[in-house]
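The excerpt is restricted to a subset of chains, each kept in its original location.
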Amino acid sequence: MYHAKQLTVSTQGRGFTDITRDVREVVEHSGLEQGLCTVFLHHTSASLVLSENADPDVRRDLEAFFARMVKDGDPLFVHDAEGPDDMPAHVRTVLTQSSLSIPVKNGAPDLGTWQGVYVWEHRTSPHRRRVTVSVVG
Amino acid sequence: MYHAKQLTVSTQGRGFTDITRDVREVVEHSGLEQGLCTVFLHHTSASLVLSENADPDVRRDLEAFFARMVKDGDPLFVHDAEGPDDMPAHVRTVLTQSSLSIPVKNGAPDLGTWQGVYVWEHRTSPHRRRVTVSVVG
């Protein structure tokens, strides 16, 4: 059995959008009791992370750490057609994930207690991001 | 066909635990000849890596590199409720993997000669970590 749904996620510029509930809804709608759920983001300047879902400071600190590690406007970068955040967005994407695979158990994604599924926007301006959630089993 | 098994991995604090044999056993027990094996870790302060399995110095060097790149007690971090290694553990997790997908061939995970599957504990104290190994095909 295979079922997939495409989502559109509107981001507010750099930062995290929680899509855990959307992922759960696709799995529940599929009727699959057990199997594998895969989340895929169709872009190269935003990414997916499984991150701590309780304290918002964790996301704030992740963003601060990555901003310091991959500096906007770094003169090392040649590719800056879309601005100082263009190439850093590609680097951050490669350092994180474009796909996540989560086991399905009892009809729901079997996430850990503190795991949330987030789209991490790496561009400073808001974007509409395409995400596909699929289940197989 | 879908088969899954949950493992509990006891870590000794920061460092690597080889779970290659456990992953292999779940695949063999499933009876699946070919398909896809996915390993998932249900936490946000430990992660999974496919790493070189011959020379222990590789794991030592990985740990040393990450310890220097993501410093414990970095004043940049706001989130430190559980100590100076709390936020670094979340950053290291995001920089590595929470899920790994490995092809199954001839009834076994088709790993490269030098690839081992490791749980990488990022907290300084020992933890019990939940891992799910699933196969589909």
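The chains carry the letters A and B, assigned in the order they are written, with residues numbered from 1 in each.
Just so we're on the same page, a residue touches a chain if its C-beta (ideal position, glycine included) is under 8 Å from a C-beta of that chain, and two chains touch if they have at least 3 such contacts.
This structure is a prediction, so every number in the text was calculated from the model and none was measured.
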{"item": "Overall number of sequence copies in the complex as this file defines it, 2 displayed", "value": "3"}
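Keep in mind that, in the parts below, only the chains that are shown with their structure count from here on.
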{"item": "Distance from subunit B to subunit A - Cα centre to Cα centre, in angstrom", "value": "20"}
{"item": "Subunit A-facing residues of subunit B, complex", "value": "2, 4, 36, 38, 40-45, 69-70, 74, 76-79, 81, 87, 90-91, 93-95, 97-99, 101, 130, 132, 134, 136"}
{"item": "Subunit B-facing residues of subunit A, complex", "value": "34-36, 49-52, 55, 57-58, 60-62, 64-65, 68-69, 95-97, 100-103, 105, 110-115, 136-137"}
